[in-house]
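A single protein chain has been omitted from the complex, and every remaining protein chain is retained in its original position.
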Amino acid sequence: MQIAFIGLGNMGGPMAINLVKAGHSVKAFDLSQDAVAKVVAEGGQAAASALDAVQGAEAIVTMLPASQHVEGLFLGQGGQSGLLASIAKGALIIDSSTIAAATSQKVAQAAQAAGIDFIDAPVSGGTGGAIAGTLTFMVGGSAGQLERARPLLEKMGANIFHAGSVGAGQTAKICNNMLLGILMVGTSEAIALGVANGLDPKVLSEIMRRSSGGNWALEKYNPFPGVHENAPASKGYTGGFGTDLMLKDLGLSQENATAVKASTPLGGMARAIYAAHSIAGHGGEDFSSVIKMLQKQG
Amino acid sequence: MQIAFIGLGNMGGPMAINLVKAGHSVKAFDLSQDAVAKVVAEGGQAAASALDAVQGAEAIVTMLPASQHVEGLFLGQGGQSGLLASIAKGALIIDSSTIAAATSQKVAQAAQAAGIDFIDAPVSGGTGGAIAGTLTFMVGGSAGQLERARPLLEKMGANIFHAGSVGAGQTAKICNNMLLGILMVGTSEAIALGVANGLDPKVLSEIMRRSSGGNWALEKYNPFPGVHENAPASKGYTGGFGTDLMLKDLGLSQENATAVKASTPLGGMARAIYAAHSIAGHGGEDFSSVIKMLQKQG
Amino acid sequence: MQIAFIGLGNMGGPMAINLVKAGHSVKAFDLSQDAVAKVVAEGGQAAASALDAVQGAEAIVTMLPASQHVEGLFLGQGGQSGLLASIAKGALIIDSSTIAAATSQKVAQAAQAAGIDFIDAPVSGGTGGAIAGTLTFMVGGSAGQLERARPLLEKMGANIFHAGSVGAGQTAKICNNMLLGILMVGTSEAIALGVANGLDPKVLSEIMRRSSGGNWALEKYNPFPGVHENAPASKGYTGGFGTDLMLKDLGLSQENATAVKASTPLGGMARAIYAAHSIAGHGGEDFSSVIKMLQKQG
Partner (left out) sequence: MQIAFIGLGNMGGPMAINLVKAGHSVKAFDLSQDAVAKVVAEGGQAAASALDAVQGAEAIVTMLPASQHVEGLFLGQGGQSGLLASIAKGALIIDSSTIAAATSQKVAQAAQAAGIDFIDAPVSGGTGGAIAGTLTFMVGGSAGQLERARPLLEKMGANIFHAGSVGAGQTAKICNNMLLGILMVGTSEAIALGVANGLDPKVLSEIMRRSSGGNWALEKYNPFPGVHENAPASKGYTGGFGTDLMLKDLGLSQENATAVKASTPLGGMARAIYAAHSIAGHGGEDFSSVIKMLQKQG
């Protein structure tokens, strides 16, 4: 299949390469020439621009930083017309960016008017999952659109969830990541409280993991150094999912909560805590480093 | 073995009966005659008083409501001398009450001075676990003391964790339950936010359960009615673990955090939320009913 | 002066009438005919549309519900062109709506390109202040623009603050109202805690008012019924500033905090609390009724 891939960062790059490896013809674009070169090295083609990339494409995959980039790309901005005008009728857009659900819905509506399918398909699983092709996709769109996309998604991911109609993938992702942000702070608090009382963090973590406090952080991503050998906490809080990325997702959850008048006390608190952690200079560290806010180090 | 069992409530009663069924000689005491009668009906003996119960006992198991009851019972209060003076040297006390770690340590120190072993062994698993004999014990005491207690604990529970020295069982329990309180509010927020955006609570719950938001509440105890057939949420928030019990445990965690100068932002917030929920009249409902604070019902 | 006034609700209506009473020629528009009629009854003129209102106007005052209304009105929406194209070069726009600072800046930029002055001038002081002409204006714009506006602002308000360049009025207002939301919850907590300990709410309020806990709520707007005779709390939480309006302003503060990556733990928490209070059915009551969340009534 002829595929355009736009946005080749730490996540998008490996995803595009997995599509190339699966035998697809992938025309790739990014503002960074180096990023394009990596895909070309694996057998992809370089596009001179986003407009060039979508020429003749049957499917377009995008992986961009924020709402305004997706809206600007497809709908245009600053007097420049958007890509929708140049994409072939009947094509399928898979947007894997993590953005506001309202933006997904706005672009999808314009796409539909132009005879183009648009689904939101944000991912979880990190750069490791992007490289291994084991990402989780949370998809918003019709069942039929998801089935169109499935063959491509399966080359990039291992779990594909149908969250609901367009925008629902974004909502599911921010709900999940809000909960993850809460789990990580809560788990950090619990361990820090135990350690302040003289408990061994490994012993306490194991007790809670097997009890009603059990959660993903205790299972796979313990914030206390040395409990999980391969977790970022045991590697100086490098790798993994950065504090500033968690802060962005928690910001999206709070914008959404504001829009629908939902009450998210712990989600709001988690955002404030990660914001303070970022202000203190830890924005580039893995988000599990938030335990430093709660426990004296060294 | 000759066992005294003091405190025969919803948890203590079935625990005492399991010891009876295992062939032990159990002399049981409670302020409620009915509670004593139930144990007698299963083959236990009635004690006329706590003092009567401990006469000649090799092991004493206690299951009492709060710190002051445990301290008063063993160390005395209001001019009345405590049970320690009447317990045989060399006996073993297993206190399964959920109380302040500092109280456990205070009583243990006095017991040690009297030549008596004392371990704290609070439980999780609810009344169902107490009846089935599948409780989880979190034990604070020496390894040797735990081994002394193990044959009895195994008749009442399925999982026995050695948390550390005396008091550590209490600390592990309040850390776990603080985390549980946070998980339940956080999970409720995430589901309520999704539903406010039009997502199906079952679909969203399943996505998060299998993603990085995964936790015990999503696994076994979903707060949204109808997602888990057997969870309290699907039975009008009856059964399970009451809001006021969660409030008590979160209070213990906050007292402990204050004592050791720990920072527990989400734990403190969870306590305030359950307190408000109780003030609104939901103290007797299962603690997962806290989702009502965050989502319009009906 | 020839003035167009658009948006004649509980606030805008009395403000327009004060301009009429000061001798200005005011052409007024609102979607509600009744609202227009009230201004006409005081000597204003009815405009058939917003477009009609601004014909020949030297100054345009707007008082609209939210960002999208202000942006839509001036910049156009849904294919319809905005008012800026029809406003005389050299005119002055005073927008007293409470909206996002970013929207104020966007509209101001377009106005400037069209040779029109635009300042943001949100108010505080409630409907009472609007009627009495004692509002507080927080103005964003150049010093020269403020001086142009001052003669009109002085007819509607008693305090005029120059917060900074365009958008700064909005920012100052949401900072102030975020703090107000926090003060009210914090004051409610402190009183509820004292009362739960048997203290007299009047005595405690007076002690804190004269000590380091002193704040505007204790001074003028006590949330406990009966402490301030004229406060909404003493009138069944009617009148005053509604819970849902406070929720809107706290939402604006959280959107802004997200945009600039600020950490506002108590502001976020206050928003979640007012949201839960609104979900519980108190959205239409005065915002000081939030004390009901923290204290059993009756």
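The letters A, B and C name the chains in turn, as written, and every chain counts its residues from 1.
Quick note on the criterion: contacts are C-beta pairs under 8 Å (C-beta built on N, C-alpha and C of every residue); 3 or more make two chains touch, one makes a residue touch a chain.
This structure is a prediction, so every number in the text was calculated from the model and none was measured.
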item: Hidden-chain contact residue, picked from the options C:47, C:92 or C:269; value: C:269
item: Contact partner of the left-out chain, one of C:18, C:187, C:222 or C:243; value: C:187
item: Contacting the left-out chain in the complete assembly, out of B:47, B:111, B:233 or B:275; value: B:275
item: Chain B, residues in touch with the chain not shown (by the definition above); value: 247, 251, 254-255, 257-258, 261-265, 268-269, 271-273, 275-276, 278-279
item: Interface with the undisplayed chain - residues on chain C; value: 101, 124, 136, 138, 159, 161-165, 167-168, 171-172, 174-180, 182-183, 185-187, 189-194, 196-200, 203-204, 206-208, 210-216, 219, 221, 253, 256-257, 260-267, 269-270, 273, 293-294
item: Touching residues on chain A - with respect to the absent chain; value: 265, 269, 276, 279-280, 293-296
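Rule of thumb we're sticking to: only the chains that are shown with their structure count from here on.
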item: Core chain by centroid distance, with centroids computed from Cα atoms only; value: A
item: Highest-count interface - the chain pair sharing the most C-beta contacts; value: A-B
item: Reference chain B; chain at largest CA-centroid distance; value: C
item: Cα-centroid distance, chain A relative to chain B, in whole angstrom; value: 39
item: CA centroid of chain A to CA centroid of chain C, Å; value: 37
item: Intercentroid distance (Cα basis), chain C paired with chain B, Å; value: 50
item: Per-residue multi-chain contacts in chain C, two or more chains; value: 265, 269, 276, 279
